[in-house]
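Got a structure for you, questions after.
The other protein chains are all here in position, but one chain of the complex has been omitted.
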Amino acid sequence: MSFEYAPAPESRAVVDIASSYGLFIDGTFVEPEGGKTFKTVNPATEEVLADVAEAGEPDVDRAVAAARRAYDKVWSRMPGSERAKYLYRIARLLAERSREFAVLETLDNGKPIRESRDVDVPTAAAHFFYYAGWADKLEHAGFGPNPRPHGVAAQVIPWNFPLLMLAWKIAPALAAGNTVVLKPAETTPLSALLFADLLRQAELPPGVVNIVTGARETGSLLVNHPGVDKIAFTGSTPVGKRIAAEVAGSRKSLTLELGGKAANIVFDDAPIDQAVEGIVNGIYFNQGQVCCAGSRLLVQESIADELVDRLKRRLSTLRVGDPMDKNTDVGAINSAQQLERITMLSQAGEDEGATRWTAACELPEKGYWFAPTVFTDVHPAHRIAREEIFGPVLSVLTFRTPAEAVAKANNTPYGLSAGIWTEKGSRILALADQLRAGVVWANTFNRFDPTSPFGGYKESGYGREGGRHGLAAYLAEGSAL
Amino acid sequence: MTASVSSATSDARTGADGSSSDTEKVLARARDVVGATELDDTNLARYLHGLPGVDKVGADGRAAMLGTRSIKTTAKQWALDTIVSMIDLTTLEGADTPGKVRTLAAKARTPDPSDPSCPRPAAVCVYGDLVHVAKDALAGTGVKIAAVATAFPSGRASLDVRLADTREAVAQGADEIDMVIDRGAFLAGQYSKVFEDIVAVREACRADGAEAHLKVILETGELATYDNVRRASWLAMLAGADFIKTSTGKVQPAATLPVTIIMLEAVRDFRELTGTQVGVKPAGGISSSKDAIKYLVAVNETLGEDWLNPDWFRFGASSLLNDVLMQRSKMRTGHYWGPDYVTVS
Partner (left out) sequence: MSARLDVRKTYKLFIGGKFPRSESGRTYEVSADDGAFLANAALASRKDAREAVVAARKAQPGWAGATAYNRGQVLYRVAELLEGRRSQFVEEVAAGEGIKTKAAEAAVDAAIDRWVWYAGWTDKVAQVAGSANPVAGPYFNLSVPEPTGVVVVLAPQSSSLLGLVSVLAPVLVTGNTAVVVSSEKRPLPAITLSEVLATSDVPSGVVNILTGRTAELAPPLASHMDVNAIDLTGTVGAEGVAWGELEAEAAGSVKRVVRPRDSEPDWSQLPDGPRRILAFTETKTVWHPKGM
């Protein structure tokens, strides 16, 4: 007798989605001056969710001016203890309205409701709560007796964790005393727009946070605006490089959080069942659309076959489908464009001679879907070992010795994260020393906490988000010398 | 130092018919898996300590994630019925009387008087000296009689006493024997003693034409670490356990979801290696339908269909049954139920 799980859908009714949204500037929603809009869709069904404004140059001007006014007249004059209390309000409101935000995030992004509910929203609320407590303690944060904010921060965030990335940007910026103009990703604007409504309930002074929706052009206008003191960007490495080039020669402070091609290293003495879970979590969590995804499995050759067998067995229990179903493990790919990239690179993997295996699962007719896939017989020269796929595709390589594992793990222009699986503590620490990655997870993966700094080496970017270190980006004393 | 297992079996060989060649098969397989002719402490330790470790945080995380599964409507109905059919309805009190056992048996015979479609539990579980009472009361129902034995719950008595305890329960007609391992011996590294005990009790279950199945209680709460749970599971299976069981229910913590999952992984890997399927029984501390459903989900996603029936998975519980019955009634009628409407046992 088999145990079939009946549908367990979360209800959409808990959240109100407007048919159209304006830009959130100076505390209210306004129409874009150019009148341009674009649509945001549910990637699981291709249904249009809403019309969203596209901010043009006059809109970006207006938003930056509002942020500047709010900074000069209100926010920079407010004692840290009062700023703290606004941030605490935001954290508490996010926790109170968590269900609305979780449902909205799933509808707009395609990620399973279980993830939005259990990871994205609670971690975002915790992030605000943590940074609230720094707002009135900056002199104890290790940046000198009187650290000052930059002023107006321009923040551009990606589509993979829309609300969480918003929290990672806005919370420390405000805690440090900056005001913000934030541009959410083109395909996932809705949770940021609901966040604007939350700011109304928090009674945050107008102009302290401004949200301008749009696509690449809006982001470019924002980043290049002369009225902006600081830029924080999370997104792809090519775009990050372009921004760095554009900002060069100016006095704007910049932090970047870019791509990755993390190695998840499994030794023959790994706690094997937990390692399998960690591998699965590392590359299939959020459909693999994670900058720090463990997209390269480096397994010790002596246990490679056994590990891959166990992995495939485990993958066959992954539930792929309707993101609004509470039992779904793997949701939809965020956009047609992203799906195309994943498909193209997977084909390259096959063309280059790697062995492809895909979990058997029924994919829905509409929407953007990619079944969890594993490539074995992958070598460092292959494209799928070097390029960030940003999808549920794992490349498996082998190694013989710890030194070889380190060499292969570091052999990439990226350096965001890495995983180590072994029961031997001294090996974990020795390896962690040698891995050129900003985050090292040992016997676990994809763990995030507001207190824990996150960021990359090399082409994965610079600057850290989270923790005491995360304040540096938003304080003049933490930035340029 | 410790007597190796070969001398113990030569004693057994003088005893029963049939059971000794069965024992020989178990021992041969154990020697083969462990890779040694002598199943002494050193060799057993080498093997058991060479099994992959268990990371506690990761194991707890996996259990927590499985606990988020939302089982509704038709799936929930199926789950509730299945859970009832997997329950070993239990009374193990010093104050048990024939009357108490008869009441329990009556409940097993007719769990829900208002709903004849309600399945019966798999078994009742009683102390060995009350087996005959349960047997009479449940004749013709198909409900099995399980007896705890081997100086349950502590197990602190000589092997002779523990075997006598077992034989008596078997002679009274127990279909299943739930034994306890010697936790003291295990924690002291005397793996061969633990192993030999199980082999001897298993023989007693199969002596004189009897075919009582053997469940081996590890008492995971006393083993303390997840690594020990994995090792004890393998030791018990190598010694021929038909079922491995978490707890006596007399020690806190009793069954937990992470510990049970480790045991599910052990039986999975054991079948992969040897071809032999072993059952799992979490016992103690599972009193709500919600919790029991999590266990069923864990079985489903760790092992699959093959273990999703009472032949291979049981719940050792007493108050769980009434909670499940109330949930069944709620699903049938749409309103929340109350304890006045289910029978005490």
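First chain written, first letter: the chains are A and B, and each begins at residue 1.
Just so we're on the same page, a residue touches a chain if its C-beta (ideal position, glycine included) is under 8 Å from a C-beta of that chain, and two chains touch if they have at least 3 such contacts.
No experiment lies behind these values; they were computed from the predicted model shown.
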item: Displayed partners of the chain not shown (whole complex); value: A
item: Residue among A:5, A:24 or A:129 that touches the chain left out of view; value: A:129
item: Interface residues of subunit A (partner: the chain not displayed); value: 81, 84-85, 88, 126, 129-130, 132-137, 139-142, 402-403, 425-427, 429-431, 433, 450-451, 467-468
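By our rule, only the chains that are shown with their structure count from here on.
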item: Distance from the mean Cα position of subunit B to that of subunit A, given in whole angstrom; value: 45
item: Complex interface listing, subunit A residues touching subunit B; value: 1-8, 114, 118, 269-274, 277-278, 317, 326-327, 423, 443-444
item: Interface residues, subunit B side, partner subunit A - complex; value: 52-55, 57-59, 61-62, 68-76, 78-79, 82, 262, 265, 296-297, 300-301, 304-305, 308-309
